[in-house]
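Apart from one protein chain that is not included, each protein chain of the complex appears where it belongs.
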Amino acid sequence: MANEGTHNVEDLHLQNLTKKFGEVAAVDDLTLTIPAGSFFALLGASGCGKTTTLRMVAGLEEPTSGSIHIGQNDITNLRAFQRPVNTVFQSYALFPHLDIFENVAFGLRRRKVKNIDAAVNSMLELVELAPMARRKPTQLSGGQQQRVAVARALINQPDVLLLDEPLGALDLKLRRQMQIELKRIQTEVGTTFVHVTHDQEEAMAMADTVAVMNAGRIEQMGHPADIYELPKTVFVANFLGQANLFAGVRTGTSSDSIEVVANGINFRVLSARNSAPSDEVIVGIRPEKMTILDLHDKETIPSGHNMLEGRVIDVSYAGVSTQYLVETTWGQNVTVFEQNVLVGDRSSVGDPVVLHWSPDHTFGLAGGETVLADTAQILAVGA
Amino acid sequence: MAAVLPSAGKQSQVSAQRKSRTGYFLLLPGMTWLAIFFAIPFVTLFMTSLQAPVAGKSGQYVPAFQVSNYPDALAEYWPQFLRSFLYAGIATGLALLIAYPLAYFIAFKAGRWRALMLVLVIAPSFASFLLRTYAWKTILSDEGFITSFFNALHLLPDDRILNTSIAVVAGLTYNFLPFMILPLYAALEKIDPRLLEASNDLYASAFTTFRKITWPLSLPGVVAGTLLTFIPAAGDYINSELLGSTQDRMIGNVIQTNFIEFRDYPTASALSFVLMAVILVMVFTYIRRAGTEDLV
Partner (left out) sequence: MRWIKSKLLSVIAVLVLIYLFIPIAVVATLSFNKPEGKYNTSWNQFSLDAWTNICGVPGVCDSFMISVRIGIISTIFATILGTMIAFALVRYRFRGRATTNLLIFLPMTTPEVVMGASLLALFLNLRFPLGETTIIIAHIMFTISFVVVTVKARLQGMDPRLEEAARDLYASPRATFRYVTFPLVAPGIAGAALLGFSLSFDDFIISFFNAGTVVTFPIYIWGAAQRGIPVQVNALATLVFVVALLIVLTSQFVSYRKRKALEAGMSSDAAIAGANVKGLEAAMPRS
């Protein structure tokens, strides 16, 4: 089912957008372009400014400075009801005194659109709620209310649809279902979706582009796989999934890679995957990219691989995978995920082991001990 | 360093509060009415209390600064003042004792009957309170069941209830009971029942749980209920008039008599003002503890 009418969707531009509450900058000089027709996720912990950004685009919050454009149109000074932008609220905010039909029709009525019956009914078909048209919101389940909220917003064919953590109140199975549905709807309708969430799995599953936000700024933005496999800051490395990080110093450079010494061990990082501007480099590797071997199998490690030795101190069996906690020679705990491809072949607590991985998966981050400490604190607050 | 920002919910209430002057326009009519017909009358009350009588003409007064009106009035009527506070105090205490179990029951044990029970608490107020007070004359009559019962137990000093202070206090307790029940309920309802479960889990008996957990947490309701019961009770005169004898007259009776019958406006005003002053002291003490935000 194609989009009704040719609706020229344009890029959303945020320029130097800032919002201050008193002295505190919730959103700090944000400049961002969200491509037309894309599914864009704004990802971050609580209090990072993502919801405030969303509300500024919706017109529910006035920016302290900066501008918002859709294409060439400057909408910064337009009031919320004048903007071609609609929001799906976290709590759905369905009007309890109106039935489902009237809720969905609300925006059309305010814009004095004629002959809305057909449009409302086909929108209800799209979200599979046609039989509920005359029920009241309180008579619907959480998942159904969520779909009404989406329908109510989408029917107005906005240039941008904003979603404020819309799946937060749903249980796991329902959430998965709705993720697929929202993605399907977005592809069919072609509107730009901006989805705000703190759930990194959700962001990566649904979005074409993910922007990781921290303390009012965007730390990194890109395709989910790209930013996951190659994080550029410690915060992103720790926020998207898990990472093992070793703080070290660059000791040498070659044509395509650099040598870093951390805790007395040599690591090789491909230059293309190194974001550290100075000699202070943090070497990073994701737990699922590491292979765990018994120490006496050390010779089987392919040449060129990074490796470190340690002792297993915890084993967690999770069905699909096994999670190991390995204590390195210098006392750091390293996490390793191993998919249970082979039945029964597992290391046990106390085993001396060697971990190895390819430099293709290693990444280098701008370093310094304080960066690690700050990040840990930020993540702890945001949790 | 990331800062902890105010939660989004609170933000939208604040940003929804527009910076325009609409707020003042909305407040103006109502607050002006209250200013003119509530606040200013206290000024005139005070001025009237200082008026002096016109020599030779009874019932007429001129503006003056006769401060002696106050000690004169108090010298004559201090027994009624004391009696009012005594009766009101006893009635408030009794009301608390009677109201607490009911409020507790509605808050914790009523389940789906809660709304209905609250309606039943307020419902009696729909019937004329004069008639309800008058009805106690029937219930407490000398030949009635209750008076006979207590007489048989030799508990009545005058061999009757009606026309004694007992009836007046009983009437006061009854009339203002809902004002004690509702604030108590409001405070008890806010207590998370899981706190009580936790207390039981930690070896506290039912009584200890009440003493250490429920009662302290219900105190705001107790204080509010006490204020809302004691104050009107202290100023009441209906109960005394209908159910008591001339020895049970309260300060409300005196004020009414002086205003309407004697037309001794200065004395009546002085007494009103003193009563109001005492009450204001109580209210301000309450506000100092609780603040003004949750008053209304």
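Note that the chains take the letters A and B in the order they are written out, and that residue 1 is the start of every chain.
The definition used in the following text is that a contact is a pair of C-beta atoms (placed from the backbone, for glycine too) under 8 Å apart; a residue touches a chain by one contact, two chains touch by 3 or more.
Treat the numbers as computed from the prediction; the structure is a model and nothing was measured.
Student: Please work out which displayed chains the absent chain touches and list them by label.
Tutor: When the entire complex is considered, the left-out chain reaches A, B.
Student: Tell me which residue among A:Gln72, A:Asn115, A:Thr138 or A:Gln339 touches the hidden chain in the full complex.
Tutor: In the full complex, the listed residue that touches the missing chain is A:Thr138.
Student: Would you mind spotting which of B:Ala64, B:Leu82 or B:Leu130 touches the chain that isn't drawn?
Tutor: Answering carefully, the residue with contact to the hidden chain is B:Leu130.
Student: List the residues of chain B that touch the chain left out of this view.
Tutor: Where chain B meets the chain not shown: residues 9, 12-13, 16-20, 22-24, 26-27, 29-31, 33-35, 37-42, 44-45, 47-48, 98-99, 101-102, 104-106, 109, 115-117, 119-139, 141, 143, 174, 177-178, 227-228, 231-232, 234-238, 242, 251-252, 255-256, 259-260, 265, 268-269, 272, 275-276, 279, 283, 287, 292-293, 295-296.
Student: Which residue numbers on chain A touch the omitted chain?
Tutor: On the chain A side, contact with the omitted chain comes from 58-60, 79-82, 85-87, 89, 91, 93-97, 106-107, 110-111, 135-136, 138-144, 152-153, 156, 171, 173-174, 176-177, 180.
As a convention for this text, only the chains that are shown with their structure count from here on.
Student: From the C-alpha centre of chain A to that of chain B, how far is it in Å?
Tutor: Inter-chain centre distance comes to 58 Å.
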